[in-house]
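Every protein chain but one is kept in place in this view of the complex.
Naming follows writing order (A, B, C and D), and every chain is counted from residue 1.
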Amino acid sequence: MNKVPIDEILNKVNGIKITHKRKTRIRVDVDADSLPTLLELIKGRASYIHLSAITCVDWIADNQFELVYHVWSYEEKCLISAHTRIDRGSESNPAKYVSVYDLFKPADFFERDIFEMYGVTFIGSPRMEKFILTEWNGVPPMLKDFDAEAYVQETFKWTDYNPDWLQELTDQGGGIAVKPEDIRTAGNTHNMSTHRERDKAKAAAVKANEKMQGWKQ
Amino acid sequence: MNALHLMAELIFMPLIAFIVGMMMVLMMRKIAARLQRRIGPPFFQPLYDIVKLYGKDTQISHGLIHDIGIIMAVGGYIGAEILLPVPGMEGIAAKGGVITLSYFLMIPSLGMALGVGQCANPNGSIGISRALTAMLAYDIPFILVVFGAAWHYQSTSLIGMIEYQQMHQWGIVEMPLLAIAGLFALQGMLGKQPFEIYIAPAEIATGPMVEMSGKYMGGLFVMQTFQLYTAGVLYASLFLGGGTSFLTLLPKAFLVVALPMSIAFMFPRYKTEDVIRILWKWPVMLALISLAFIL
Amino acid sequence: MKKELKIIQKERTNPLAHVFDDFISFCQSKSLFMLHYCTGCGAIELPPAMTSRFDMERLGIQPMVTPRQADILLITGYVSIKTLKRVILTYEQMQSPKYVIGICSCTVNGGMYWQSYATAKKLNEYMPVDVYIAGCMPRPEAVMEGLQRLKDNIRNDKKEHKGSAWKDYFNRYDYYLGNQQALFGDDWQTPTDIIAEAKLYDLETEETYGKHTKLLEKHQTPLLPQEMRIK
Amino acid sequence: MNSLVLLVVLPLFAAFIIPVVAKFSPKLSLFTGPVVLCINLLLIMSAWIKVGSGSEAIFLGGFLPPVGIVFYIDHFSLLFSGLIAGMVLIVWPWDAKESRLYSLYMLLSAASFGLVLSADLFNLYVFYELLAVATYGIIAASPISKVPNSSATAASLRYLFISSAGSVMLLLGIAIIYTLTGTLNIAHLATMTTSLDGFAGLSAFALIAIGAGVKAEMFPVNSWVAEVYGTIPRQLSALLAGLVSKLAVILIIRMLLMVFQQQAAFDLLLVVGMLGVISGEMVAWRAKDMIRMLSFSSIAQLGLIFIAFSIAGSKGLWIGMALMLHHLLVKGGLFLMADRFAGHMGKLKGLAKHSPMAAAVFLVFVLSLLGVPPFPGFWIKLLLILNLAEQGGGLYHVAIATILLATVIETAYIFKFVRILYQKADADSTPINKNYSSSYTFAKLFALILLVSMLFVSPISNHLKDIANHSASPHIYINKILPTKQLGDRS
Partner (left out) sequence: MTFLDHLFIVVFISLIAISALRNLRIVDKLAPVLYGLILIMLVRMSSVAYGGDVYLSSVSLDLLDFKMHWQFTALSWYFAIITVVAALASAVFMSGDWGRQYREQGGNYGMLQLALIVNVFSMILLLGSGDLLSLFIGWEFVSWASFLMMVLSPTKLAKKSAVKYIVYAMTGAMALMVAIVMIYSVNNSLEFKQIGEVFTQMSTSSQLALVLLFFVAFAIKMGLLPFHLWQAIAYAETPGPGAAFLGAISSRMGMFTIVLVIVQFIGLGGLKQLGISFVNMQTLLAWVAALTTIIPTYIALQQHDAKRLLAWHGVGQGGYMLLGIIMFDSIGSAGGLMHVLNHASYQAALFMTVVAVMYRTGTSDLNKLGGLVTQMPLTFLVMLIGIIGLAGLPPMNGFVSKWLVYRSLLVNGQPLLFVAAVLGTLGTILSVYKLIHNTFLGQLRLEHQNVREVPWSMLVPMLGLSIIVFITGFMPGLILPWIASVQESVGLPVIAHHLGGIEYAKGGLDMIWVSGILFYGFGVGALIFYFLGGKSKRVHQYDNYAGGHFLTSDVRYHYSNNFYPGLMHLIGGWYRGSFKWLENSIVSVVSFFSIFFENIYRAKQPVMLLLIGVVLALFALYRNLGVGA
């Protein structure tokens, strides 16, 4: 049977928008209720048989979850990523979405993982239960509104670690001159958008080290 | 032979066996290290290990049979040492021949098997089932070798064999093929690398030794020293003429133990059925050919 | 019914005991069996320590497979909550005198996973740790240095009492149990009966019992070994 | 002495009177048969004492031997006539509906007496035919064959064909003998055995043997045995298997001992006997039904008897007789017992629970059949094998081998059956028909006789031995019947 071009198939789905297309990558945005039809279409018609992953992104600002289905085709050597947005829901009515387990068997694990990490229940998925964090029975940890650091501060008795040998070192003037927070904020370059800011921060760090070296003599 | 001589023999034979055995263990670990381009353990390491194991404060036991198993293992070998003639002390050794000795060597493995069985750990049981299968495998060539030697020297008592060899040439000269088969069987008996399936650390967590802690583990280390010593001295007295004095016997025993050890550390482990297939094929064939010459 | 508890350190009366004890602690320092529980990424540093370049066997240290035979428990890398349960079980299955060496800074104070919800931060809250080898995967030299330090501690344990941290687990069992229960919940229990062991080797002190051990007794039915009975 | 002729005459007379008597008092007709038989028994008893160890000859109608009919009485014939009377009394059908059956039984007993006593060939043939006719009558009269086109009619028809063919062959044999020797009196024939030595003589003997063999369940011609015994009532099959077959064997043996002393004849009997044993055992091994198993086992036993008779001289007769008596007791008993426990083996599971006595009796019969030491069967089998070994000669060794092989197969199938008996009863095993039948008591009687004979093994065997010595030698036979003639060329 002759090969039907992929665009034609994709356009069949209503409410679809091909946002990005390359030889090996196609990104598609589709609304929530027509995603299963898309998957069925590309699986049936266009040899996209391998669902390699389902990922979830927590857009807490617009109170939505974004589910991304990555489907790979061995013949065309091309990956389709279907992005869709579902309502984030709240404590009372948790987020729900339909499961694609009937189309792709591996979906069972991905959905179970997302259920554990984000709290999204997939209707029709075989095992909606704990997956890896068997000991954890708190809030789904990957949600943005869960503050890990606060949890750590609260559960683990955080005692400052200043053993005796460090005491002597600092007594003789050694030790860290710059507080970890400063370094983190100062030397923290990865969220700096421009080169210039980055160079400035590096210089500050260098100066701080010289000060420390100074003490050493 | 008077009571004093008897008491001396009863005490010193196992003691000598223990000391020489520990030196053999050291030699074994040194050879292993040298082959892997390492320095290897310090001189008294086996002694340290054993003392530390016996010095452990807490030990766990799974029941009376677990204790009796270790006692049988160590006791069986002490009995075997007493039956093994050593220059100057072979009063009691005359009482039992080489067949009795080969049976004495089976008692410790049965004792250990009982002890490990009581530990109720499947790793141990799998280890023991492999150990007994390996015993089945290496005992056939070993018995053939013993048969050939006993038939050649026309007597089953080891003292008779040693005297025969002192007068005529050594066993290895008259029965070269049998000696080689004996070495092959010795390789299996010592339970080292190529035929070490039953202490496979990766698969069954050191097999029988999985639940042995403290003095139980110490008992097994002592048993290992006895095992090396018995194998060495038995082979020496069967084929290398057994020394008139310790000075001649010990180098032979050490050489006999060193040979399989150096072969051992260059081989991976065989599966259980391959152990049987190999040990029933080559050494048995060699032994039968040499028997054909002797009989 | 609080049982009258003995003092922590039992004095050995006969003179020979010291000579004998010194010899045993000398041998203990010279021969250590190491069980490295590769919880995290630090385990990769151990093979080089054992093989030809650094050769741990020179120090008399041999790798062993099961906790029953091991003396040293090497915790290499971050310890997630789930793994901590198994680590505690392994630790309790080991026979004392036993030593714990925490490799990598994750065991010291949580390391780079310090703000993760799933990892245990300080190992010594859950079991007495002898030597820490910091470093986000310390090099083999550091591991060898740590092991040497442990051997020295054992060697002159009589003077500085640095080698018998394992007694602390029995002496202050309630503290450790408390921390464990805080993490795993109140019905946390392990098959090994630590209290009975403490009684047997009379290592119990006032601090062995407390609020948490009472909690333990409430819901743990201690596994009593079957006694061999004739009738 | 000539009152013994009454033995044949009385039953014949009764056979014709009974239907008349039945007309006006059925009860009387019921009892005439047994009364006649009791009278015969008394006659036999008195004759037994009078004859002592010798023997008598009765010339009917005063004609001298080569012409007239001669009855020869000695312990051998008296023993068997006594057995006939006893067996028919035991098997008497008390509950038969019409009197026709009684007269047929009377006819049968008359023919049997005649067959045992007469000493000339043609007379034997006549009584043999009478016996055959009586057997057809009884089989046809048996209740099962009343059912239209049932297997019984087919079986009796097939039996009719075979035995008539047999009679034809018997007649042919006698004709050949008559053409060769010109006389039919056995004693006279005994004096002229040389003329019968050639191939013709042997073929005559073969024809007679096969002819009479039909009744004696000899190998090639006994295919009717299983079907007939399967369909007729158990008592009748006990009579047929137990006794009638023995009479036919006696006819063959009388010819063998007196006239055909050639080795070829003995070998023929031996071969036929062996084939009979092997075929009987093999087929019995596959039998699924108890009656079928018993009938094939009786074929095998008769094969054994032929093997015994193939031993020359009085030893053969002695062992043959012992075997015959033993087979009569065991097979008769088993058939009588089968009345209560018939049917497919599978249905008899757990019988031992219902009636342990029946199972025990069955065990006694079976163990004696196999030849297990304390039972008489063992001694007979031991003697048989010892004598066969003494004969030497390859064929006899083969005979020994077949007997032993047969015993092993016999053990296999009998104990397969015993296992079923002693198994736990399950759903489809038939309940035992509880109605009390006389044949079961007689079976227990036979078992008792067997157990008692176990104790007196040596006296019985000595008694049988001198009967055999007496009746096995042709000289006594000839002197008694033809006192005038010398022995002729008999060496």
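To be clear about the criterion, contacts are C-beta pairs under 8 Å (C-beta built on N, C-alpha and C of every residue); 3 or more make two chains touch, one makes a residue touch a chain.
Not measured: the values here are computed from a predicted model.
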item: Touched by the hidden chain, restricted to displayed chains; value: B, C, D
item: Which residue of B:Val25, B:Met72 or B:Val257 touches the chain not shown here; value: B:Met72
item: Contact partner of the left-out chain, one of B:Met89, B:Leu110, B:Ala200 or B:Leu259; value: B:Leu110
item: Of B:Gly171, B:Gly191 or B:Gly218, the residue in touch with the unshown chain; value: B:Gly218
item: Candidate in contact with the missing chain, chosen from D:Leu89, D:Ala140 or D:Leu172; value: D:Leu172
item: Contact footprint on chain C, counting only the chain that is left out; value: 66-68, 85-87, 89-90, 93, 190-193, 196-197, 200-201, 223-231
item: Residues belonging to chain B that touch the chain removed from view; value: 10, 14, 54-63, 65, 67, 70-80, 82-83, 92, 95-97, 99-100, 103-104, 106-107, 110, 113-114, 117-123, 125-126, 128-130, 132-133, 135-136, 139-140, 143-144, 147-148, 150-151, 154-157, 160, 197, 205, 210-211, 214-216, 218-219, 222, 271-273, 275-277, 284, 288, 291, 295
item: Missing-chain contacts mapped onto chain D; value: 158, 161-162, 165-166, 168-169, 172, 176, 179, 198-200, 203, 206-207, 210, 220-221, 223-224, 226, 278-279, 282-283, 285-286, 370, 372-374, 378-379, 382-383, 385-386, 389-390, 400, 404-405, 407-409, 411-412, 415-416, 419, 422-424, 457-458, 461
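By definition in this document, only the chains that are shown with their structure count from here on.
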item: Contact pairs, highest-scoring chain pair; value: B-C
item: Identifier of the chain whose CA centre is least distant from the whole-structure CA centre; value: B
item: Remotest chain, chain C as reference, centres from CA atoms; value: D
item: CA centroid of chain A to CA centroid of chain B, Å; value: 61
item: Euclidean distance of C-alpha centroids - chain C vs chain D, Å; value: 99
item: All chain pairs that touch each other; value: A-C, B-C
item: Residue numbers on chain C that touch chain B, as the complex places them; value: 23-24, 27-28, 30-32, 51-52, 55, 57-58, 60, 62, 64-66, 68-69, 71, 95-97, 197, 200-201, 225-226, 228
item: Chain B residues touching chain C - in the complex, by the definition given at the top; value: 29, 33, 36-42, 44-45, 47-49, 51-52, 55-60, 62-64, 201, 205-206, 209-214, 217
item: Touch list for chain A against partner chain C, complex; value: 133-136, 138, 141, 148-149, 151-152, 155-158, 161
